[in-house]
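Single-structure report; data block below.
As you look at this complex, bear in mind that one protein chain is not there, while each of the others sits in place.
The block that comes next holds subunit A.
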């Protein structure tokens, strides 16, 4: 076919012509992702995976049943589009539930928006509020997606670390011992600061910010008139009787805060990818604009099931059978078990006040990890990779949760996920004991 040959040779000669890169500049510097690497390593080598954050136990029966009910009902329209900004039964439940928790009247249509996981909620927030040149304050260590999302929006991330204070004599360090220096925090605010990202309970440390700490942040938000993106996906996973305080309930904060939540973490169903945002209409209207121009609708069936899950929890609120009480109770036991396990082998756990993550200091732990001359890869990253390949135990290096410039400041910690069956945690213990 002469025309085919001609166009083929034309295309070959023109391929060299594309001198500008095919990809958009907004992708610059955000192509790397630790999960792609570590998930692959865990899949290839691990026998015990305490790495990526998801439960290896199932969602509660009542939630699975709700999903099946939604599918088997007469109404096959649950397989079709629902309302773009959130399935009506779900937004109504979320408005009711969070309205009670915040002490506010929430309109399900304007104060709530459903997203594809909390991840997409974060994306909508950055796209809606961060313009080129805007500064965004991120507290380290941070859930790693905040930095690339800020960059993709053309913003400048400004980092401020939680700094560990020595624990009281004889006690194990707690996530509460990692704190912001108030003067240091205040110094990070500038005229260009648009947003601060708060994550409490914090992944990876498990820190649950106290009222005093939140007030410190709130005062600065109000003083500098900035927005707060409050990632509260682990809101139910708090231990030892601690209280999860919502920064939006502090004075002056409702109007400038977007609260983010996750069904995946709330109901142990990370694979459903249902998340939400709660906030004033003035802010949520812009999230809706981003959402309707990026994803538009979220899958219907899971939203229906999550709505029913919330109904059940609303009915049982405060009662012992409430999943929001049972889950943290169960996880606290697992936390304590893992703490003991790590402490016994010389990995020094930082006892988390919340989330299902635990960070351990490995600086005193015997290390078979070979030195690599000239490598700028942080020690904890090399340790974690060596550990999964040689011991079959997967965990995540803490340096993954720091910006490039600070990775080497905290390079002797690793993060474990303890939302795992007893058998998994036992197996992890066996590996650690043998290693010692």
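The definition used in the following text is that a contact is a pair of C-beta atoms (placed from the backbone, for glycine too) under 8 Å apart; a residue touches a chain by one contact, two chains touch by 3 or more; residues count from 1.
The rule is simple: contacts and distances are computed from a predicted model.
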In UniProt, the chain not displayed here, chosen among "Protein prenyltransferase alpha subunit repeat containing 1", "Kynurenine--oxoglutarate transaminase 3", "DNA-directed RNA polymerase core subunit rpc40" or "AP-1 complex subunit gamma", goes by "Kynurenine--oxoglutarate transaminase 3"
By the document's definition of touch, the residue of A:41, A:172, A:186 or A:325 touching the omitted chain is A:325
Just to verify: which one of A:130, A:220 or A:260 makes contact with the chain not shown? A:130
Tell me which residue among A:46, A:175, A:270 or A:424 touches the hidden chain in the full complex. A:270
Contacts of subunit A with the absent chain, listed as residue ranges: 3-5, 7-8, 10-11, 14-15, 17-18, 22-27, 30-31, 33, 35-36, 39, 52, 54-59, 64, 67-68, 71-72, 76-84, 100-101, 103-104, 116-117, 119-120, 123, 127-132, 145, 148-149, 152-153, 194, 222, 225-227, 241, 243, 249, 251-252, 254-256, 268-273, 282-283, 285-286, 288-290, 292-302, 317-320, 324-325
